[in-house]
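For this depiction, one protein chain was excluded, whereas all remaining protein chains were kept in their positions.
Here is chain A:
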Amino acid sequence: MHLTLEFGGGLELLLEKSTKVHKVDVPPMDGEVKATMKGLLSWVKSNLIKERPEMFIKGDSVRPGVLVLINDCDWELCGGLDAELEDKDVVVFISTLHGG
């Protein structure tokens, strides 16, 4: 499944070469029929995050203060961790914990 992932607000610093936009191919997670945000987060954690994963993940969700948008829509409206993803979705992660 092709996804476009964007990281901002300092989260890009946790990734290789601080790249903000990642076009990725995410395989289906074990036991999942449809890809969900929960599966994507654990994929991002093991495949993209290079340092300080605790700045991004807390428990099995994002750290509070990290905003998630799926196709420009607040992920809280799409089901949060259970939100189902589809091919060509754009998922944006922005940390609100820095900068004023």
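Basically, a residue touches a chain if its C-beta (ideal position, glycine included) is under 8 Å from a C-beta of that chain, and two chains touch if they have at least 3 such contacts; residues count from 1.
Heads up, the rule we're going with is that contacts and distances are computed from a predicted model.
UniProt name of the unshown chain, from "7255_t:CDS:1", "Cytoplasmic tRNA 2-thiolation protein 1", "DNA-directed RNA polymerase III subunit RPC6" or "Glutathione S-transferase theta-3"?
Going by its UniProt entry, the chain not pictured is "Cytoplasmic tRNA 2-thiolation protein 1".
Please identify which residue in A:Val24, A:Leu48 or A:Leu69 touches the non-displayed chain.
The single option touching the absent chain is A:Leu69.
State which residues belonging to chain A touch the missing partner chain.
4, 6, 8-10, 63-65, 67, 69-74, 76-79, 83-84, 86, 88-90, 92, 94-100
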